[in-house]
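Removed from the display is one protein chain of the complex; every other protein chain stays in position.
Entry: chain A
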Amino acid sequence: MKWLSWHALEEVIKGCLWSIPITITFCDVIGTVAKVEGYSMSPTVNPKAGTNVDLVWVDRISLLFKDIRRGEVVVLACPYNKNRKLIKRVVALEGDHIWSRTESRLTYIPLGHCWVEGDEGDKSTDSNQLGPIPQALIEGRVSFIIWPWKRWGRIPQVPQGSSENRLIPSKVV
(Lines give C-alpha, C1' and ligand atoms only; values in the text may rest on other atoms or scores of the structure.)
Protein backbone atom coordinates (compact mmCIF):
# COMPACT_ATOMS: atom_id res chain seq x y z
CA MET A 1 0.00 0.00 0.00
CA LYS A 2 2.79 2.35 -0.75
CA TRP A 3 0.83 4.38 -3.32
CA LEU A 4 -1.74 5.39 -0.77
CA SER A 5 -0.04 7.54 1.78
CA TRP A 6 -1.99 8.99 4.67
CA HIS A 7 -1.14 12.41 3.46
CA ALA A 8 -2.73 11.79 0.07
CA LEU A 9 -5.83 10.33 1.69
CA GLU A 10 -6.16 13.35 3.90
CA GLU A 11 -5.95 15.61 0.87
CA VAL A 12 -8.69 13.67 -0.92
CA ILE A 13 -11.02 13.82 2.08
CA LYS A 14 -10.37 17.52 2.51
CA GLY A 15 -11.14 18.11 -1.14
CA CYS A 16 -14.40 16.21 -0.88
CA LEU A 17 -15.48 18.18 2.17
CA TRP A 18 -14.65 21.52 0.60
CA SER A 19 -16.57 20.62 -2.52
CA ILE A 20 -19.83 20.45 -0.55
CA PRO A 21 -20.24 24.17 0.22
CA ILE A 22 -18.90 25.07 -3.22
CA THR A 23 -21.47 22.84 -4.94
CA ILE A 24 -24.34 24.14 -2.80
CA THR A 25 -23.38 27.73 -3.49
CA PHE A 26 -23.10 27.07 -7.21
CA CYS A 27 -26.52 25.41 -7.35
CA ASP A 28 -28.18 28.14 -5.28
CA VAL A 29 -26.64 31.13 -6.96
CA ILE A 30 -25.83 30.20 -10.54
CA GLY A 31 -28.15 27.37 -11.48
CA THR A 32 -28.95 23.67 -11.49
CA VAL A 33 -30.04 20.86 -13.71
CA ALA A 34 -33.56 19.81 -12.80
CA LYS A 35 -35.81 16.94 -13.76
CA VAL A 36 -39.28 17.86 -14.91
CA GLU A 37 -42.14 15.63 -13.89
CA GLY A 38 -45.71 16.04 -15.02
CA TYR A 39 -47.17 17.25 -18.25
CA SER A 40 -48.50 20.69 -17.47
CA MET A 41 -45.84 22.28 -19.69
CA SER A 42 -46.28 20.06 -22.72
CA PRO A 43 -45.65 20.44 -25.59
CA THR A 44 -42.72 22.70 -24.58
CA VAL A 45 -41.35 20.34 -21.92
CA ASN A 46 -42.32 16.66 -21.54
CA PRO A 47 -44.38 16.64 -24.74
CA LYS A 48 -45.58 13.07 -24.64
CA ALA A 49 -47.22 11.71 -21.50
CA GLY A 50 -45.60 8.65 -20.00
CA THR A 51 -42.63 8.40 -22.28
CA ASN A 52 -39.99 10.78 -21.08
CA VAL A 53 -38.71 12.92 -18.27
CA ASP A 54 -36.95 16.03 -19.50
CA LEU A 55 -33.88 17.52 -17.91
CA VAL A 56 -33.71 21.30 -17.99
CA TRP A 57 -31.24 23.96 -16.95
CA VAL A 58 -32.62 26.24 -14.24
CA ASP A 59 -30.92 29.61 -14.47
CA ARG A 60 -30.94 31.40 -11.10
CA ILE A 61 -28.30 34.07 -11.41
CA SER A 62 -30.12 36.08 -14.06
CA LEU A 63 -32.92 36.74 -11.57
CA LEU A 64 -30.54 39.02 -9.72
CA PHE A 65 -30.19 41.50 -12.53
CA LYS A 66 -33.03 40.82 -15.00
CA ASP A 67 -36.69 41.17 -14.09
CA ILE A 68 -39.19 38.52 -15.08
CA ARG A 69 -40.93 39.18 -18.36
CA ARG A 70 -44.10 37.85 -19.88
CA GLY A 71 -43.68 34.56 -21.71
CA GLU A 72 -40.72 33.22 -19.75
CA VAL A 73 -40.78 29.72 -18.31
CA VAL A 74 -39.93 29.71 -14.61
CA VAL A 75 -39.56 27.41 -11.63
CA LEU A 76 -41.46 28.52 -8.58
CA ALA A 77 -42.25 27.16 -5.14
CA CYS A 78 -45.79 25.87 -4.93
CA PRO A 79 -47.77 28.50 -2.99
CA TYR A 80 -49.55 25.98 -0.78
CA ASN A 81 -46.74 23.44 -0.34
CA LYS A 82 -43.25 24.84 0.15
CA ASN A 83 -41.56 21.53 -0.64
CA ARG A 84 -43.06 21.26 -4.11
CA LYS A 85 -41.75 23.07 -7.16
CA LEU A 86 -43.81 24.08 -10.15
CA ILE A 87 -42.74 24.84 -13.69
CA LYS A 88 -44.97 27.34 -15.45
CA ARG A 89 -44.99 30.11 -17.99
CA VAL A 90 -45.41 33.70 -16.81
CA VAL A 91 -48.37 35.10 -18.69
CA ALA A 92 -49.13 38.39 -16.99
CA LEU A 93 -47.26 40.76 -14.68
CA GLU A 94 -48.21 43.28 -12.03
CA GLY A 95 -50.68 45.85 -13.24
CA ASP A 96 -52.08 43.68 -16.03
CA HIS A 97 -55.59 42.39 -16.28
CA ILE A 98 -56.31 38.86 -17.42
CA TRP A 99 -59.37 36.74 -18.09
CA SER A 100 -58.90 33.40 -16.38
CA ARG A 101 -59.08 30.31 -18.53
CA THR A 102 -61.69 28.41 -16.61
CA GLU A 103 -64.30 30.96 -15.66
CA SER A 104 -64.71 34.22 -17.43
CA ARG A 105 -63.59 36.49 -14.64
CA LEU A 106 -61.33 39.48 -15.13
CA THR A 107 -58.48 39.45 -12.59
CA TYR A 108 -56.21 42.34 -11.74
CA ILE A 109 -52.62 41.34 -10.96
CA PRO A 110 -51.60 43.19 -7.79
CA LEU A 111 -48.20 44.72 -7.11
CA GLY A 112 -45.34 42.22 -7.01
CA HIS A 113 -47.49 39.39 -8.31
CA CYS A 114 -47.70 37.56 -11.62
CA TRP A 115 -50.01 35.16 -13.42
CA VAL A 116 -48.54 31.78 -14.34
CA GLU A 117 -50.02 29.07 -16.54
CA GLY A 118 -48.97 25.71 -17.88
CA ASP A 119 -48.77 25.41 -21.64
CA GLU A 120 -51.05 22.41 -21.39
CA GLY A 121 -54.13 24.20 -20.19
CA ASP A 122 -56.33 21.55 -18.70
CA LYS A 123 -53.84 19.43 -16.76
CA SER A 124 -52.19 22.33 -15.07
CA THR A 125 -52.45 23.59 -11.50
CA ASP A 126 -51.81 27.25 -12.10
CA SER A 127 -53.08 30.76 -11.58
CA ASN A 128 -56.41 29.75 -13.06
CA GLN A 129 -57.01 27.91 -9.80
CA LEU A 130 -54.62 29.68 -7.43
CA GLY A 131 -55.00 33.26 -8.59
CA PRO A 132 -52.14 35.74 -8.92
CA ILE A 133 -48.90 34.47 -7.36
CA PRO A 134 -46.18 36.49 -5.56
CA GLN A 135 -43.20 36.96 -7.87
CA ALA A 136 -40.97 36.26 -4.88
CA LEU A 137 -41.90 32.57 -5.20
CA ILE A 138 -40.01 32.39 -8.49
CA GLU A 139 -36.69 30.60 -7.99
CA GLY A 140 -35.26 30.45 -11.46
CA ARG A 141 -35.72 30.69 -15.19
CA VAL A 142 -36.05 27.47 -17.12
CA SER A 143 -33.91 28.44 -20.04
CA PHE A 144 -32.61 25.26 -21.67
CA ILE A 145 -33.68 21.71 -22.40
CA ILE A 146 -30.66 19.47 -21.81
CA TRP A 147 -32.19 16.05 -22.26
CA PRO A 148 -33.39 14.40 -24.52
CA TRP A 149 -30.75 15.41 -27.05
CA LYS A 150 -33.29 15.64 -29.85
CA ARG A 151 -34.96 18.64 -28.32
CA TRP A 152 -31.76 20.16 -26.92
CA GLY A 153 -31.86 23.93 -27.03
CA ARG A 154 -33.18 27.15 -25.67
CA ILE A 155 -36.80 27.26 -24.54
CA PRO A 156 -38.52 29.98 -26.54
CA GLN A 157 -40.04 32.93 -24.76
CA VAL A 158 -43.61 33.22 -25.96
CA PRO A 159 -44.73 36.68 -24.88
CA GLN A 160 -48.40 36.01 -25.45
CA GLY A 161 -48.43 32.36 -24.45
CA SER A 162 -51.80 30.82 -25.01
CA SER A 163 -53.44 33.90 -23.62
CA GLU A 164 -53.56 36.14 -26.66
CA ASN A 165 -57.09 37.33 -26.27
CA ARG A 166 -57.30 37.06 -22.51
CA LEU A 167 -54.48 39.39 -21.53
CA ILE A 168 -54.91 43.13 -21.14
CA PRO A 169 -51.37 44.42 -20.53
CA SER A 170 -50.79 47.54 -18.49
CA LYS A 171 -47.81 48.51 -20.62
CA VAL A 172 -46.00 46.97 -23.54
CA VAL A 173 -42.63 45.58 -22.50
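Please note the rule applied: a residue touches a chain if its C-beta (ideal position, glycine included) is under 8 Å from a C-beta of that chain, and two chains touch if they have at least 3 such contacts; residues count from 1.
In this section, contacts and distances are computed from a predicted model.
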Undisplayed chain, where the name is taken from the UniProt record, one of "SUMO-activating enzyme subunit", "THIF-type NAD/FAD binding fold domain-containing protein", "Signal recognition particle 14 kDa protein" or "Peptidase S26 domain-containing protein": "Peptidase S26 domain-containing protein"
Identified contact with the non-displayed chain, of A:55, A:77 or A:158: A:77
Absent-chain contact - pick from A:33, A:136 or A:168: A:136
Missing-chain contacts mapped onto chain A: 18, 20-22, 24-26, 28-29, 68, 77-82, 110-113, 134-138
